[in-house]
Each structure stands twice: as C-alpha cells, then as structure tokens.
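Provided herewith is a single structure, encoded as structure tokens, for subsequent inquiry.
One protein chain omitted, others in place.
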Amino acid sequence: MNKLILSLPIILIFIISIFLLIFLLQNKDPNVPPSALLDKKIPPVNLVDLFNDNKLINLSNLKNKEILINFFASWCAPCKVEHPLLFQIKKQNPNLYILGINHKDKKHDAINYLNQDGNPYDFVGVDKKGLIGLEFGVFGLPETFLINKSGKIIYKYLGPLTKKVITNEIQHLL
Amino acid sequence: MKYSIFYKKSLFIYFYIILIFVITTISEASIESDIKNITSKLRCMTCQNQTIYSSDTEFSLSIKKIIRQKLKNNESEKEIMDFLINRYGEYIVLEPKFNKQNLFLWLFPFIILALSLVFFILRIRKNT
Partner (left out) sequence: MISLIGFSGLFFSFLLSILIFVIYFFQNKKYSEKILYYAIYSSFVCILISFFSLMFAYINSDFTNYNVFQNSHSSKPLLYKIAGTWSNHEGSMLLWLVIMIFYNFLFSFNKTLDNNLKKLTIFFQTLLYLCFSSYVLFASNPFLVNSIEMNEGLGLNPILQDPALAIHPPMLYFGYVGFSLILSLAIAGLILDKINTKWILVTKNWTLFCWSMLTGGIALGSYWAYYELGWGGWWFWDPVENVSLMPWIAGLALVHSLMLTQKEQLLKRWIVFLSILCFSLSIFGTFLVRSGILTSVHSFASDSSRGIFILILFLVITSFSFIVFIFKSTDSNKNLNLLFLNKTSTLVINNILMIVACITILLGTIYPIIIEVISNNRISVGAPYYNSTVLPILLPGFLLMSVAPALSWQTNKLPKLKSYLFSFILMSIITLLVSYFTFFNTWGFIGIFLSLSIIGASLISFYNNYNNYGLKKFIIYNNALIAHIGVGIMIMGITCSSVFQSESNLSFSINETKEVNGYIYKLEETKIYNKKNYQELVGVFKIYKNNKIITKVKPSKRYYNVSKMITTEVGIYRHWFQDFYIILGSENDNKWSVKIYQNPLVNFIWFGVVLMIISGLIGIRKK
C-alpha cells in the first residue's frame, strides 16, 4: 500500500508525459484553434453581391453543392498570395462552388482588386461590417471553409492556402 | 470530551464563514461595470493570451462593440457568452464550462483537499 502511494508521482509523470508527447507530435499550432463550427450546418445568412446591389443569395439555399468559402479583403497581403491558388482549385474541381466573402473592406477597393488580379469566385458577397465573418467565427484573414453537399461545414483553414494544404487536406475532402 | 475542543475552536471559523455569506449578499447591491466584467472573461483571439478587456486589437474592439450592443438589448451575460462560444468555440471563454468534460478539472482540487483534511483530522484524533 505504501509503495503504491510512493509510486504515484512516477505514474503521474508518465501519464502526463504521454499526453504531452502526443500533443507535440501532432504539431498543432497554439495560435490556430479548431473551428467551433465543424459538423454544423452552414449559417443561414444573406449575402449581397459585390458587383450588384440588387442581387442576393441565401447560404442555406445553396443545396447539393460542395462549397468553398474564402474570406478575403483587398488590404490583406496574405490573401493576395493565396489568390492564384484559388484559380487552380477551380480548375481541378469544376463542380466546386467557390464563394468569396469580402470582409471589412471598401466596395470599390474590392472591385478594383478583383478586376486587377482576377476573380476566381462564382459569387462574391459583401461583409462590410464583419457580421458575416462573426457568424463563421472569423478572426483573421484569410480564412477558408469547406462545405459538403449536405450543407455541413467540414473543414476550416486559417491563413493563406498553400499547395501542400490543398493537396493534403482539401482535395481529400472533395 | 475530545470533540468539544474541535467544536470550540471551530466556532470561531464558523462565525467568519457566516459573516462572509452576509457580506456577499450585501455586495450584490454594488455596481459593476458589465463590459469590463464580461470582456475580462473572454480571450482575444488575435493576441498571445490576453483578455478582450485588456487588448486593443481590431478583433477585440469589434467584439467589444458587439457586446455593448447586446447589453443595450438587455441580453444576459450567459446569452452573450453562448453566442460567442457557438461561433468561436469554448476557446474564447477563459473560464472552463462546468460540464461533463471539465468535471474533473473543477472537482479534483476540492476532492484532494477534502481527502487530505479528512486524513489529517483522523491523525489528530488518533493522537489525542
């Protein structure tokens, strides 16, 4: 009995170390928390078209499509870096609906940006005050979400997309 | 006979515990700043471990605005917290929720404290 109590510290040390080792090996970024919206239905928000004030879509109406939502802004430098990759994704996945949401930006800056650098999006929504981003738990740009055919959010990526991320993570889910 | 020593000396402590409950009840009447209170319990998601209260980043400022609006609409603290948790995850709240997952976290300290004190009292009794 005594020896058991005496061995407690070592047992605890081993258990804790195993958890820490597993955590370390998973290489998680402490600055990137897992999304709270995973496996939840896409928020039923309305989006006004960037290019046409009268055109509106409701996200819950986009049924039976795989959707990639990309939050971006004209003032966001990393967004410009990932921009060309969005065209690639579109090419590799012609059935994918790519939705861009212009977050906390000025309309004509965004329009100029897309005219200059090209528009890979099937639809660009306006999120001037950031309220749409709030519904998605966005706190930095760029952020990218993947939605499956049943309308559930299955993946979130924080930061500019890279070829590696696209091949290793996104393609698997599409 | 043995027990009365405990009771006499403990009486002292019971008096203070009661006094503190009384104070706490009276304290509800004091005024607190709601925004300071709520934002001190929230994590700034773009900072390295700071509260939204103490941070001036864009993210913190926009959350503060949203909370201010919600308080004007008479939403309760719980509603505001739940709103944020549904979007940002439990990570944004600095106080771990008291649910099944965190039961161990909240109870373990008090359980070991209680157990050690029980052992301690038993030893004293054995001694006297």
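By letter and in written order, the chains are A and B; residue numbering begins at 1 in each of them.
Here, a residue touches a chain if its C-beta (ideal position, glycine included) is under 8 Å from a C-beta of that chain, and two chains touch if they have at least 3 such contacts.
Quick caveat, the model's predicted, so the values are computed rather than measured.
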Tell me which of A:Asn27, A:Asn61, A:Asn95 or A:Gln116 is the one touching the absent chain. A:Asn27
Touch residues of subunit A, complete complex, unshown partner: 3, 6-7, 9-10, 13-14, 16-17, 19-28, 30-31, 33-34
Just the residue numbers, please: which parts of subunit B touch the chain that's not shown? 5-6, 9, 12-13, 16, 19-20, 23-24, 26-27, 29-30, 33, 36, 40-41, 43, 47-51, 53-54, 89-97, 101-102, 105-106, 108-110, 112-113, 116-117, 120, 123-124, 127-128
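Everything that follows uses one rule, which is that only the chains that are shown with their structure count from here on.
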Averaged-CA centre spacing for the pair subunit B and subunit A, given as whole angstrom: 33
So in the complex, which bits of subunit B are touching subunit A? 45-46, 48, 59, 62, 66, 85-91
Inside the complex, what are the residues of subunit A that reach subunit B? 31, 33-37, 130, 134-137, 139-140
